[in-house]
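Only one structure is covered here, and it is reproduced in the block below.
Yeah, one chain of the complex is gone here, protein chain that is, but the others are all in their spots.
By letter and in written order, the chains are A and B; residue numbering begins at 1 in each of them.
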(Lines give C-alpha, C1' and ligand atoms only; values in the text may rest on other atoms or scores of the structure.)
Protein backbone atom coordinates (compact mmCIF):
# COMPACT_ATOMS: atom_id res chain seq x y z
CA UNK A 1 0.00 0.00 0.00
CA UNK A 2 1.32 3.43 -0.90
CA UNK A 3 1.87 5.54 2.18
CA UNK A 4 0.01 8.81 2.47
CA UNK A 5 2.06 11.96 2.21
CA UNK A 6 2.46 13.44 5.69
CA UNK A 7 3.83 16.92 6.30
CA UNK A 8 4.87 17.89 9.81
CA UNK A 9 4.49 21.66 10.18
CA UNK A 10 6.83 23.01 12.87
CA UNK A 11 5.99 26.61 13.73
CA UNK A 12 7.64 28.72 16.42
CA UNK A 13 4.63 31.03 16.77
CA UNK A 14 1.89 30.64 19.37
CA UNK A 15 -0.46 29.65 16.55
CA UNK A 16 0.80 27.67 13.57
CA UNK A 17 0.41 29.49 10.26
CA UNK A 18 -2.89 28.96 8.44
CA UNK A 19 -1.18 30.22 5.30
CA UNK A 20 1.44 27.48 5.33
CA UNK A 21 -1.23 24.90 6.15
CA UNK A 22 -3.46 25.82 3.21
CA UNK A 23 -0.50 25.80 0.83
CA UNK A 24 0.43 22.35 2.13
CA UNK A 25 -3.08 21.05 1.46
CA UNK A 26 -2.92 22.57 -2.02
CA UNK A 27 0.43 20.85 -2.62
CA UNK A 28 -0.95 17.32 -2.38
CA UNK A 29 -0.10 16.81 1.28
CA UNK A 30 -2.61 14.23 2.51
CA UNK A 31 -2.14 14.56 6.26
CA UNK A 32 -0.85 17.74 7.84
CA UNK A 33 0.40 17.57 11.43
CA UNK A 34 0.52 21.10 12.82
CA UNK A 35 2.79 21.99 15.73
CA UNK A 36 2.91 25.46 17.30
CA UNK A 37 5.17 27.11 19.89
CA UNK A 38 7.91 24.70 18.84
CA UNK A 39 11.24 25.20 20.58
CA UNK A 40 14.57 23.83 19.32
CA UNK A 41 14.88 21.34 22.20
CA UNK A 42 11.57 19.76 21.19
CA UNK A 43 12.62 19.14 17.60
CA UNK A 44 14.50 15.90 18.23
CA UNK A 45 11.54 13.91 19.47
CA UNK A 46 9.29 15.31 16.76
CA UNK A 47 11.71 14.55 13.93
CA UNK A 48 12.57 11.13 15.37
CA UNK A 49 8.84 10.39 15.29
CA UNK A 50 8.89 11.16 11.58
CA UNK A 51 12.06 9.10 10.99
CA UNK A 52 11.31 5.96 12.99
CA UNK A 53 7.78 5.12 11.88
CA UNK A 54 8.09 4.22 8.24
CA UNK A 55 10.60 1.95 6.62
CA UNK A 56 13.49 3.34 4.55
CA UNK A 57 11.63 2.90 1.25
CA UNK A 58 8.62 4.87 2.54
CA UNK A 59 10.49 7.63 4.37
CA UNK A 60 10.14 9.99 1.40
CA UNK A 61 6.40 10.17 2.11
CA UNK A 62 7.01 11.99 5.40
CA UNK A 63 8.52 15.48 5.39
CA UNK A 64 8.99 18.44 7.72
CA UNK A 65 8.12 22.07 6.97
CA UNK A 66 9.54 24.76 9.27
CA UNK A 67 7.68 28.05 9.38
CA UNK A 68 6.67 30.74 11.85
CA UNK A 69 7.03 34.50 11.65
CA UNK A 70 10.49 34.58 13.25
CA UNK A 71 13.14 33.59 10.71
CA UNK A 72 15.94 33.29 13.29
CA UNK A 73 13.87 30.84 15.31
CA UNK A 74 13.04 28.94 12.14
CA UNK A 75 16.74 28.65 11.38
CA UNK A 76 17.31 27.22 14.86
CA UNK A 77 14.57 24.64 14.31
CA UNK A 78 16.12 23.70 10.96
CA UNK A 79 19.54 23.30 12.54
CA UNK A 80 18.05 21.11 15.28
CA UNK A 81 16.20 19.00 12.70
CA UNK A 82 19.34 18.41 10.62
CA UNK A 83 21.14 17.07 13.71
CA UNK A 84 18.55 14.29 14.12
CA UNK A 85 19.58 12.30 11.08
CA UNK A 86 22.04 9.48 10.69
CA UNK A 87 22.88 7.60 7.53
CA UNK A 88 19.86 6.94 5.33
CA UNK A 89 17.51 7.52 8.27
CA UNK A 90 16.27 11.00 7.46
CA UNK A 91 13.30 12.91 6.11
CA UNK A 92 13.16 15.91 3.81
CA UNK A 93 13.13 19.38 5.37
CA UNK A 94 12.04 22.80 4.14
CA UNK A 95 12.50 26.17 5.81
CA UNK A 96 10.25 29.04 4.84
CA UNK A 97 9.81 30.96 8.08
CA UNK A 98 7.92 34.20 7.41
CA UNK A 99 7.90 33.20 3.73
CA UNK A 100 11.43 34.59 3.56
CA UNK A 101 12.88 31.98 1.21
CA UNK A 102 10.01 31.91 -1.26
CA UNK A 103 9.67 35.72 -1.19
CA UNK A 104 13.36 36.37 -1.82
CA UNK A 105 13.38 33.75 -4.57
CA UNK A 106 10.30 35.26 -6.25
CA UNK A 107 11.76 38.79 -6.09
CA UNK A 108 15.07 37.79 -7.64
CA UNK A 109 13.37 35.68 -10.30
CA UNK A 110 11.08 38.60 -11.19
CA UNK A 111 14.14 40.80 -11.70
CA UNK A 112 16.01 38.10 -13.63
CA UNK A 113 13.20 37.92 -16.19
CA UNK A 114 13.97 41.48 -17.28
CA UNK A 115 17.69 41.92 -16.84
CA UNK A 116 20.94 39.93 -16.94
CA UNK A 117 21.98 39.71 -13.30
CA UNK A 118 25.60 39.07 -14.14
CA UNK A 119 25.78 42.41 -15.96
CA UNK A 120 23.91 44.41 -13.32
CA UNK A 121 24.36 46.32 -10.13
CA UNK A 122 21.65 45.98 -7.53
CA UNK A 123 20.65 47.78 -4.36
CA UNK A 124 18.80 45.86 -1.68
CA UNK A 125 17.11 48.14 0.84
CA UNK A 126 16.64 46.79 4.39
CA UNK A 127 19.19 44.16 3.44
CA UNK A 128 19.94 43.17 7.01
CA UNK A 129 16.56 41.51 7.49
CA UNK A 130 15.92 37.87 6.62
CA UNK A 131 14.33 38.52 3.22
CA UNK A 132 16.90 41.19 2.40
CA UNK A 133 19.89 39.01 3.25
CA UNK A 134 18.46 36.17 1.20
CA UNK A 135 17.83 38.47 -1.79
CA UNK A 136 21.42 39.74 -1.60
CA UNK A 137 22.74 36.19 -1.45
CA UNK A 138 20.70 35.02 -4.43
CA UNK A 139 21.57 38.09 -6.53
CA UNK A 140 25.25 37.78 -5.64
CA UNK A 141 25.28 34.14 -6.67
CA UNK A 142 23.78 35.26 -9.97
CA UNK A 143 26.83 37.48 -10.46
CA UNK A 144 25.16 40.76 -9.56
CA UNK A 145 27.32 43.54 -8.09
CA UNK A 146 25.59 44.33 -4.81
CA UNK A 147 24.96 47.37 -2.66
CA UNK A 148 23.82 46.16 0.72
CA UNK A 149 21.79 48.86 2.43
CA UNK A 150 20.76 49.48 6.00
CA UNK A 151 19.99 52.64 7.95
CA UNK A 152 23.30 52.10 9.71
CA UNK A 153 26.46 51.40 7.71
CA UNK A 154 27.79 49.21 10.55
CA UNK A 155 24.81 46.91 10.31
CA UNK A 156 25.16 46.85 6.52
CA UNK A 157 28.82 45.89 6.85
CA UNK A 158 27.96 43.12 9.30
CA UNK A 159 25.38 41.75 6.85
CA UNK A 160 28.04 41.81 4.10
CA UNK A 161 30.38 39.77 6.28
CA UNK A 162 27.65 37.22 6.97
CA UNK A 163 26.77 36.93 3.29
CA UNK A 164 30.42 36.63 2.24
CA UNK A 165 30.77 33.53 4.41
CA UNK A 166 28.01 31.93 2.31
CA UNK A 167 28.97 33.31 -1.13
CA UNK A 168 32.73 33.56 -1.25
CA UNK A 169 33.05 35.56 -4.49
CA UNK A 170 30.19 37.95 -3.74
CA UNK A 171 30.81 41.58 -4.75
CA UNK A 172 29.28 43.43 -1.83
CA UNK A 173 29.39 47.07 -0.81
CA UNK A 174 27.73 48.17 2.42
CA UNK A 175 25.78 51.39 2.06
CA UNK A 176 23.94 53.53 4.61
CA UNK A 177 20.42 54.77 3.88
CA UNK A 178 19.76 56.65 7.12
CA UNK A 179 18.40 59.73 5.38
CA UNK A 180 17.33 60.99 1.96
CA UNK A 181 20.82 62.20 1.02
CA UNK A 182 22.38 58.83 1.84
CA UNK A 183 19.62 56.98 0.00
CA UNK A 184 20.11 59.22 -3.05
CA UNK A 185 23.79 58.22 -3.14
CA UNK A 186 22.97 54.57 -2.51
CA UNK A 187 20.58 54.29 -5.45
CA UNK A 188 22.66 56.27 -7.94
CA UNK A 189 23.62 54.21 -10.96
CA UNK A 190 22.02 50.92 -9.96
CA UNK A 191 20.06 48.75 -12.39
CA UNK A 192 17.93 46.95 -9.82
CA UNK A 193 16.34 47.97 -6.52
CA UNK A 194 14.69 45.50 -4.17
CA UNK A 195 12.95 46.89 -1.09
CA UNK A 196 12.77 44.23 1.61
CA UNK A 197 11.73 46.35 4.58
CA UNK A 198 9.04 46.12 7.24
CA UNK A 199 5.39 46.77 6.42
CA UNK A 200 4.35 50.39 6.16
CA UNK A 201 7.79 52.01 5.83
CA UNK A 202 8.86 53.87 2.68
CA UNK A 203 12.50 53.12 1.95
CA UNK A 204 12.82 54.90 -1.41
CA UNK A 205 10.71 57.94 -2.29
CA UNK A 206 8.97 58.32 -5.62
CA UNK A 207 11.23 61.34 -6.32
CA UNK A 208 14.46 59.38 -5.84
CA UNK A 209 13.11 56.47 -7.88
CA UNK A 210 12.12 58.75 -10.78
CA UNK A 211 15.43 60.56 -10.59
CA UNK A 212 17.38 57.29 -10.91
CA UNK A 213 17.78 57.12 -14.69
CA UNK A 214 19.83 53.90 -14.55
CA UNK A 215 17.03 51.96 -12.86
CA UNK A 216 15.67 49.11 -14.96
CA UNK A 217 13.86 46.91 -12.41
CA UNK A 218 12.24 47.82 -9.06
CA UNK A 219 10.76 45.21 -6.74
CA UNK A 220 8.88 46.21 -3.59
CA UNK A 221 8.07 43.39 -1.17
CA UNK A 222 6.02 45.44 1.28
CA UNK A 223 2.29 44.74 0.97
CA UNK A 224 1.02 47.28 3.50
CA UNK A 225 0.88 51.01 2.62
CA UNK A 226 2.84 53.13 2.66
CA UNK A 227 4.79 50.81 0.37
CA UNK A 228 8.56 50.53 0.37
CA UNK A 229 9.12 52.25 -2.98
CA UNK A 230 7.13 55.41 -3.70
CA UNK A 231 4.86 55.20 -6.74
CA UNK A 232 5.05 51.44 -7.11
CA UNK A 233 1.66 49.77 -6.65
CA UNK A 234 1.28 46.59 -4.58
CA UNK A 235 -0.31 44.85 -7.59
CA UNK A 236 2.37 45.95 -10.08
CA UNK A 237 3.56 43.00 -12.11
CA UNK A 238 6.11 44.09 -14.68
CA UNK A 239 4.46 47.52 -14.95
CA UNK A 240 6.71 50.13 -16.58
CA UNK A 241 7.01 53.28 -14.49
CA UNK A 242 9.40 56.06 -15.56
CA UNK A 243 11.48 53.62 -17.58
CA UNK A 244 11.76 50.88 -14.93
CA UNK A 245 9.88 47.57 -14.78
CA UNK A 246 8.10 47.57 -11.43
CA UNK A 247 6.78 44.80 -9.18
CA UNK A 248 4.72 45.10 -6.02
CA UNK A 249 4.29 42.47 -3.30
CA UNK A 250 1.12 41.05 -4.84
CA UNK A 251 2.74 41.26 -8.24
CA UNK A 252 5.40 38.75 -7.19
CA UNK A 253 2.92 36.80 -5.03
CA UNK A 254 1.88 34.45 -7.82
CA UNK A 255 5.48 33.43 -8.43
CA UNK A 256 6.08 33.09 -4.69
CA UNK A 257 3.07 30.79 -4.34
CA UNK A 258 4.16 28.62 -7.29
CA UNK A 259 7.61 28.24 -5.78
CA UNK A 260 6.16 27.40 -2.36
CA UNK A 261 3.91 24.66 -3.79
CA UNK A 262 6.60 23.21 -6.04
CA UNK A 263 9.01 23.12 -3.10
CA UNK A 264 6.49 21.29 -0.88
CA UNK A 265 5.79 18.77 -3.63
CA UNK A 266 9.49 18.19 -4.21
CA UNK A 267 9.96 17.28 -0.53
CA UNK A 268 8.26 13.98 -1.27
CA UNK A 269 10.47 13.05 -4.24
CA UNK A 270 13.13 11.70 -1.89
CA UNK A 271 13.84 11.66 1.84
CA UNK A 272 17.02 13.74 1.76
CA UNK A 273 16.03 17.24 0.70
CA UNK A 274 17.02 20.20 2.84
CA UNK A 275 15.33 23.16 1.19
CA UNK A 276 16.68 26.53 2.30
CA UNK A 277 17.14 29.76 0.34
CA UNK A 278 19.35 28.49 -2.49
CA UNK A 279 17.49 25.24 -3.08
CA UNK A 280 14.16 27.04 -3.09
CA UNK A 281 15.52 29.58 -5.57
CA UNK A 282 16.72 26.72 -7.78
CA UNK A 283 13.20 25.27 -7.72
CA UNK A 284 11.92 28.68 -8.78
CA UNK A 285 14.42 28.80 -11.63
CA UNK A 286 13.31 25.38 -12.88
CA UNK A 287 9.70 26.60 -12.91
CA UNK A 288 10.71 29.63 -15.02
CA UNK A 289 12.37 27.35 -17.55
CA UNK A 290 9.39 25.01 -17.77
CA UNK A 291 6.93 27.84 -18.45
CA UNK B 1 -7.96 20.80 -9.86
CA UNK B 2 -10.78 21.24 -7.38
CA UNK B 3 -9.50 22.56 -4.08
CA UNK B 4 -10.12 20.53 -0.97
CA UNK B 5 -12.58 21.98 1.52
CA UNK B 6 -10.58 23.37 4.47
CA UNK B 7 -12.22 24.44 7.71
CA UNK B 8 -10.22 26.50 10.18
CA UNK B 9 -11.55 25.80 13.68
CA UNK B 10 -10.84 28.73 16.01
CA UNK B 11 -11.55 27.83 19.62
CA UNK B 12 -10.96 30.05 22.66
CA UNK B 13 -10.68 27.07 25.05
CA UNK B 14 -7.41 25.47 26.10
CA UNK B 15 -8.36 22.41 24.05
CA UNK B 16 -10.30 22.81 20.81
CA UNK B 17 -13.68 21.09 20.83
CA UNK B 18 -13.72 17.46 19.70
CA UNK B 19 -17.47 17.80 19.20
CA UNK B 20 -17.09 20.59 16.64
CA UNK B 21 -14.26 18.69 14.96
CA UNK B 22 -16.26 15.50 14.49
CA UNK B 23 -19.24 17.44 13.15
CA UNK B 24 -16.90 19.16 10.69
CA UNK B 25 -15.57 15.83 9.44
CA UNK B 26 -19.15 14.60 9.09
CA UNK B 27 -20.04 17.71 7.11
CA UNK B 28 -17.69 16.94 4.22
CA UNK B 29 -14.80 19.06 5.46
CA UNK B 30 -11.70 17.46 3.96
CA UNK B 31 -9.01 19.15 6.02
CA UNK B 32 -9.67 20.51 9.48
CA UNK B 33 -7.15 22.92 10.96
CA UNK B 34 -7.72 23.09 14.71
CA UNK B 35 -6.60 26.09 16.75
CA UNK B 36 -7.02 26.32 20.52
CA UNK B 37 -6.52 29.11 23.07
CA UNK B 38 -7.22 31.60 20.29
CA UNK B 39 -7.24 35.25 21.33
CA UNK B 40 -8.83 38.07 19.31
CA UNK B 41 -5.46 39.67 18.51
CA UNK B 42 -4.33 36.41 16.86
CA UNK B 43 -7.32 36.23 14.52
CA UNK B 44 -5.96 38.59 11.88
CA UNK B 45 -2.95 36.50 10.92
CA UNK B 46 -4.99 33.31 10.98
CA UNK B 47 -7.79 34.68 8.80
CA UNK B 48 -5.33 36.39 6.45
CA UNK B 49 -3.70 32.99 6.00
CA UNK B 50 -7.08 31.66 4.88
CA UNK B 51 -7.72 34.64 2.59
CA UNK B 52 -4.38 35.02 0.87
CA UNK B 53 -3.60 31.47 -0.18
CA UNK B 54 -6.23 30.61 -2.74
CA UNK B 55 -7.36 32.67 -5.67
CA UNK B 56 -10.74 34.46 -5.63
CA UNK B 57 -12.51 31.66 -7.49
CA UNK B 58 -11.32 29.05 -4.95
CA UNK B 59 -11.81 31.08 -1.77
CA UNK B 60 -15.19 29.46 -1.10
CA UNK B 61 -13.36 26.20 -0.36
CA UNK B 62 -11.79 27.68 2.76
CA UNK B 63 -13.97 28.67 5.72
CA UNK B 64 -13.65 29.54 9.40
CA UNK B 65 -15.64 28.05 12.28
CA UNK B 66 -15.56 29.83 15.63
CA UNK B 67 -16.34 27.71 18.69
CA UNK B 68 -15.24 27.32 22.29
CA UNK B 69 -17.30 27.14 25.46
CA UNK B 70 -17.29 30.90 26.06
CA UNK B 71 -19.84 32.61 23.80
CA UNK B 72 -18.64 36.13 24.62
CA UNK B 73 -15.10 35.20 23.57
CA UNK B 74 -16.48 33.57 20.44
CA UNK B 75 -18.27 36.80 19.57
CA UNK B 76 -14.99 38.68 19.97
CA UNK B 77 -13.25 36.27 17.62
CA UNK B 78 -16.07 36.66 15.09
CA UNK B 79 -15.84 40.45 15.28
CA UNK B 80 -12.07 40.26 14.78
CA UNK B 81 -12.49 37.91 11.80
CA UNK B 82 -15.01 40.19 10.09
CA UNK B 83 -12.55 43.07 10.29
CA UNK B 84 -9.98 41.16 8.21
CA UNK B 85 -11.86 41.30 4.94
CA UNK B 86 -11.73 43.79 2.13
CA UNK B 87 -13.71 43.72 -1.08
CA UNK B 88 -14.08 40.23 -2.50
CA UNK B 89 -11.15 38.99 -0.43
CA UNK B 90 -12.99 37.14 2.31
CA UNK B 91 -13.90 33.67 3.52
CA UNK B 92 -17.13 32.39 5.03
CA UNK B 93 -17.47 32.48 8.82
CA UNK B 94 -19.67 30.62 11.29
CA UNK B 95 -20.08 31.23 15.03
CA UNK B 96 -21.39 28.44 17.21
CA UNK B 97 -19.52 28.92 20.47
CA UNK B 98 -20.90 26.54 23.10
CA UNK B 99 -23.40 25.37 20.48
CA UNK B 100 -25.45 28.44 21.37
CA UNK B 101 -26.65 29.28 17.88
CA UNK B 102 -27.57 25.77 16.81
CA UNK B 103 -29.17 25.01 20.19
CA UNK B 104 -31.32 28.14 20.24
CA UNK B 105 -32.34 27.51 16.63
CA UNK B 106 -33.27 23.90 17.35
CA UNK B 107 -35.32 24.88 20.41
CA UNK B 108 -37.32 27.53 18.59
CA UNK B 109 -37.85 25.27 15.57
CA UNK B 110 -39.09 22.48 17.86
CA UNK B 111 -41.64 24.86 19.34
CA UNK B 112 -42.64 26.26 15.95
CA UNK B 113 -43.59 22.78 14.75
CA UNK B 114 -46.41 22.68 17.30
CA UNK B 115 -47.63 26.24 17.64
CA UNK B 116 -47.97 29.45 15.64
CA UNK B 117 -45.29 31.71 17.11
CA UNK B 118 -47.01 34.87 15.91
CA UNK B 119 -50.11 33.99 17.97
CA UNK B 120 -48.22 32.93 21.10
CA UNK B 121 -46.71 34.26 24.26
CA UNK B 122 -43.44 32.66 25.37
CA UNK B 123 -41.36 32.64 28.55
CA UNK B 124 -37.61 32.10 28.24
CA UNK B 125 -36.04 31.14 31.56
CA UNK B 126 -32.38 32.10 32.10
CA UNK B 127 -32.85 34.45 29.18
CA UNK B 128 -29.79 36.53 29.95
CA UNK B 129 -27.37 33.75 28.97
CA UNK B 130 -26.13 33.28 25.42
CA UNK B 131 -28.60 30.54 24.47
CA UNK B 132 -31.47 32.32 26.23
CA UNK B 133 -30.84 35.66 24.55
CA UNK B 134 -30.66 33.97 21.16
CA UNK B 135 -33.91 32.07 21.79
CA UNK B 136 -35.68 35.31 22.76
CA UNK B 137 -34.37 37.02 19.63
CA UNK B 138 -35.48 34.21 17.32
CA UNK B 139 -38.92 33.91 18.94
CA UNK B 140 -39.42 37.68 18.87
CA UNK B 141 -38.55 37.81 15.18
CA UNK B 142 -41.19 35.11 14.69
CA UNK B 143 -43.76 37.49 16.20
CA UNK B 144 -43.95 35.86 19.60
CA UNK B 145 -44.85 38.04 22.60
CA UNK B 146 -41.93 37.50 24.98
CA UNK B 147 -41.40 37.28 28.70
CA UNK B 148 -37.67 37.56 29.32
CA UNK B 149 -36.83 35.95 32.65
CA UNK B 150 -33.86 36.19 34.97
CA UNK B 151 -33.51 35.79 38.72
CA UNK B 152 -33.06 39.56 38.85
CA UNK B 153 -35.51 41.86 37.07
CA UNK B 154 -32.70 44.36 36.42
CA UNK B 155 -30.72 41.78 34.48
CA UNK B 156 -33.86 40.77 32.61
CA UNK B 157 -34.50 44.40 31.69
CA UNK B 158 -30.93 44.80 30.49
CA UNK B 159 -31.30 41.71 28.30
CA UNK B 160 -34.51 43.22 26.84
CA UNK B 161 -32.66 46.40 25.95
CA UNK B 162 -29.91 44.40 24.23
CA UNK B 163 -32.41 42.35 22.27
CA UNK B 164 -34.46 45.39 21.27
CA UNK B 165 -31.40 46.87 19.58
CA UNK B 166 -31.32 43.77 17.35
CA UNK B 167 -35.09 43.27 16.86
CA UNK B 168 -36.70 46.70 16.78
CA UNK B 169 -40.33 45.61 16.96
CA UNK B 170 -39.82 42.92 19.60
CA UNK B 171 -42.55 42.70 22.26
CA UNK B 172 -40.48 42.08 25.36
CA UNK B 173 -41.41 42.10 29.03
CA UNK B 174 -38.69 41.55 31.63
CA UNK B 175 -39.78 39.23 34.42
CA UNK B 176 -38.05 38.16 37.64
CA UNK B 177 -37.91 34.49 38.60
CA UNK B 178 -35.97 34.80 41.84
CA UNK B 179 -38.31 32.55 43.82
CA UNK B 180 -41.26 30.20 43.35
CA UNK B 181 -43.85 32.96 43.72
CA UNK B 182 -42.20 35.10 41.05
CA UNK B 183 -41.82 32.10 38.74
CA UNK B 184 -45.49 31.23 39.21
CA UNK B 185 -46.44 34.73 38.06
CA UNK B 186 -43.92 34.62 35.21
CA UNK B 187 -45.27 31.40 33.73
CA UNK B 188 -48.98 32.24 34.16
CA UNK B 189 -50.81 32.29 30.84
CA UNK B 190 -47.86 31.56 28.53
CA UNK B 191 -48.07 29.15 25.58
CA UNK B 192 -44.36 28.30 25.37
CA UNK B 193 -41.61 27.87 27.96
CA UNK B 194 -37.95 27.45 27.02
CA UNK B 195 -35.49 26.76 29.83
CA UNK B 196 -31.99 27.85 28.79
CA UNK B 197 -30.21 27.66 32.12
CA UNK B 198 -26.99 26.13 33.37
CA UNK B 199 -26.61 22.37 33.79
CA UNK B 200 -28.14 20.86 36.91
CA UNK B 201 -30.41 23.76 37.96
CA UNK B 202 -34.21 23.42 38.01
CA UNK B 203 -35.79 26.63 36.77
CA UNK B 204 -39.44 25.55 36.70
CA UNK B 205 -40.81 22.91 39.07
CA UNK B 206 -43.05 20.07 37.95
CA UNK B 207 -45.83 21.59 40.11
CA UNK B 208 -45.72 24.96 38.40
CA UNK B 209 -45.50 23.35 34.97
CA UNK B 210 -48.53 21.14 35.65
CA UNK B 211 -50.48 24.04 37.09
CA UNK B 212 -49.91 26.15 33.96
CA UNK B 213 -53.03 25.21 31.99
CA UNK B 214 -52.16 27.55 29.11
CA UNK B 215 -48.85 25.79 28.39
CA UNK B 216 -48.70 24.14 24.97
CA UNK B 217 -44.94 23.62 24.38
CA UNK B 218 -42.09 23.19 26.90
CA UNK B 219 -38.44 22.93 25.80
CA UNK B 220 -35.70 22.16 28.30
CA UNK B 221 -32.12 22.62 27.04
CA UNK B 222 -30.35 21.31 30.14
CA UNK B 223 -28.93 17.82 29.61
CA UNK B 224 -27.59 17.21 33.12
CA UNK B 225 -29.99 16.32 35.98
CA UNK B 226 -31.68 17.91 37.76
CA UNK B 227 -33.15 19.19 34.50
CA UNK B 228 -34.39 22.73 34.01
CA UNK B 229 -38.10 21.87 33.88
CA UNK B 230 -39.43 19.39 36.41
CA UNK B 231 -40.94 16.23 34.95
CA UNK B 232 -39.54 16.73 31.45
CA UNK B 233 -37.16 13.95 30.44
CA UNK B 234 -33.87 14.71 28.65
CA UNK B 235 -34.92 12.40 25.80
CA UNK B 236 -38.41 13.88 25.40
CA UNK B 237 -39.13 14.60 21.78
CA UNK B 238 -42.64 15.96 21.35
CA UNK B 239 -43.85 13.91 24.33
CA UNK B 240 -47.19 15.12 25.70
CA UNK B 241 -47.10 15.74 29.42
CA UNK B 242 -50.13 17.25 31.20
CA UNK B 243 -51.40 18.76 27.96
CA UNK B 244 -48.08 20.27 26.80
CA UNK B 245 -45.73 19.00 24.11
CA UNK B 246 -42.37 18.52 25.81
CA UNK B 247 -38.78 18.43 24.54
CA UNK B 248 -35.61 17.58 26.45
CA UNK B 249 -32.03 18.45 25.46
CA UNK B 250 -31.46 15.15 23.70
CA UNK B 251 -34.91 15.43 22.15
CA UNK B 252 -33.86 18.59 20.27
CA UNK B 253 -30.33 17.25 19.75
CA UNK B 254 -31.11 15.63 16.42
CA UNK B 255 -32.42 18.88 15.00
CA UNK B 256 -29.47 20.78 16.47
CA UNK B 257 -27.03 18.38 14.79
CA UNK B 258 -28.78 18.63 11.41
CA UNK B 259 -28.63 22.41 11.58
CA UNK B 260 -24.96 22.34 12.58
CA UNK B 261 -24.02 20.10 9.65
CA UNK B 262 -26.14 22.00 7.13
CA UNK B 263 -24.59 25.26 8.31
CA UNK B 264 -21.03 23.90 7.93
CA UNK B 265 -21.81 22.61 4.45
CA UNK B 266 -23.35 25.93 3.42
CA UNK B 267 -20.11 27.74 4.36
CA UNK B 268 -18.55 26.30 1.22
CA UNK B 269 -21.31 27.46 -1.16
CA UNK B 270 -19.73 30.89 -1.37
CA UNK B 271 -16.96 32.85 0.33
CA UNK B 272 -19.13 35.55 1.89
CA UNK B 273 -21.29 33.82 4.52
CA UNK B 274 -21.31 35.12 8.08
CA UNK B 275 -23.43 32.62 9.98
CA UNK B 276 -24.59 33.86 13.38
CA UNK B 277 -27.89 33.22 15.24
CA UNK B 278 -30.36 34.45 12.64
CA UNK B 279 -28.64 32.90 9.64
CA UNK B 280 -28.28 29.57 11.40
CA UNK B 281 -31.96 29.68 12.36
CA UNK B 282 -32.85 30.37 8.72
CA UNK B 283 -30.84 27.30 7.70
CA UNK B 284 -32.82 25.31 10.26
CA UNK B 285 -36.09 26.64 8.83
CA UNK B 286 -35.11 25.60 5.32
CA UNK B 287 -34.38 22.07 6.62
CA UNK B 288 -37.86 21.91 8.19
CA UNK B 289 -39.46 22.85 4.88
CA UNK B 290 -37.48 20.29 2.94
CA UNK B 291 -38.45 17.46 5.28
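Quick note on the criterion: contacts are C-beta pairs under 8 Å (C-beta built on N, C-alpha and C of every residue); 3 or more make two chains touch, one makes a residue touch a chain.
Source: prediction; values computed, not measured.
If you put the hidden chain back, the residue from A:8, A:66 or A:80 that touches it is A:8.
For chain A, the residues touching the absent chain in the complete assembly are 3-4, 6, 8, 31, 33-35, 37-38, 42, 45-50, 52-54, 62.
Across the interface with the omitted chain, chain B contributes residues 14-23, 25-26, 32, 34, 69, 253, 257.
The definition used in the following text is that only the chains that are shown with their structure count from here on.
Taking the mean of the C-alpha atoms as each chain's centre, chain A and chain B sit 46 Å apart.
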